[in-house]
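Excluded from the complex is one protein chain; the other protein chains are retained at their positions.
Let's look at subunit A:
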Amino acid sequence: MAMNYNAKDEVDGGPPGAPGGTTKTRRPDNTAFKQQRLPAWQPFLTAGTVLPTFFIIGLIFIPIGIGIFVTSNNIREIENPSKECEPYRRNEDKPIAPCGAIANSMFNDTLELFLVANESDPTLTLIPLKRKGIAWWTDKNVKFRNPPGTESLKERFKDTTNPVNWLKPVYELDPEDEDNNGFINEDFIVWMRTAALPTFRKLYRLIERKNDLHPTLPAGRYYLNITYNYPVHSFDGRKRMILSTVSWMGGKNPFLGIAYITIGSISFLLGVVLLVINHKYRNSNNTADITI
């Protein structure tokens, strides 16, 4: 794009001011702003400016795309669904805690992953899954608070009842960790971050890598134990469990990489096509200029 500052306008801007002596005329001020002569950059959309842009877009986007694509491909995956409280505010004259349709529909299957030691030995080794650290720090520490008090959670929630669809009360969501119960239960927090789209994932557990020497999930057979609590058949829903590594760009999604490559290529192609067209057009245009 051409940088074209209208410096010329700035310099020869109009005749000099009113002759001296006349104290007050209604002559408008001869300033660049009032005379609409502010220096301006005019991005002429011409071959000289647009074509390089297309090429630049192409040249930048394609590598980015490849980068993203590769990153995304390196992510290994192993493949396996509300408003405010109403109408889930009260149940049999007791307030529901947590109230609301979203909370009511919270996912409550439990998944356990076992490593089968080997083909002959059916011993199952439970893979430890971290229950904490799956929610946003701010959600856990700022947004969600348990009712204040020093007594036990059960005491604090004693005047409430659990949501209709829940099996366990809110203060018993995590049997292992007292700090992960009540409203600050991370499963609950994760669920409460409403999914945007019909097909969605929720972070369930973390598999921690012990150290660099041992693979986190060594190759072998695994056994998945699912406690089925959450019915999806009624609406033809599907549940999956996905084991995935994490990279800087989240889960595996080849789309962005492909998109960048595609757009970069289209842009590059357009540049080439327009260059050709422009070349021909320019020529005829020039000759026309001469003849007129």
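One rule holds for everything that comes next: a residue touches a chain if its C-beta (ideal position, glycine included) is under 8 Å from a C-beta of that chain, and two chains touch if they have at least 3 such contacts; residues count from 1.
The rule is simple: contacts and distances are computed from a predicted model.
Name the chain not shown, per its UniProt record: "Cytosolic iron-sulfur assembly component 2B", "Transcription initiation factor TFIID subunit 6", "Mitochondrial import inner membrane translocase subunit" or "Phospholipid-transporting ATPase"?
"Phospholipid-transporting ATPase"
For the full complex, which residue in A:Ser105, A:Asn146, A:Thr245 or A:Ser265 touches the chain that was left out?
With A:Ser105, A:Asn146, A:Thr245 or A:Ser265 as choices, the missing chain is touched by A:Ser105.
Where the complex has a chain not shown, which of A:Leu38, A:Leu167, A:Leu224 or A:Val276 is the residue touching it?
A:Leu38
Since one chain has been left out of the picture, which residues of subunit A touch it in the full complex?
4, 6, 8, 14-15, 18-19, 21-22, 25-30, 34-36, 38-47, 50, 57, 61, 64, 68, 81-87, 100-105, 136, 138-139, 142-143, 145, 165, 190, 192-203, 230-232, 234-235, 237, 248-251, 253, 255-256, 259-260, 263, 266-267, 270, 274, 292
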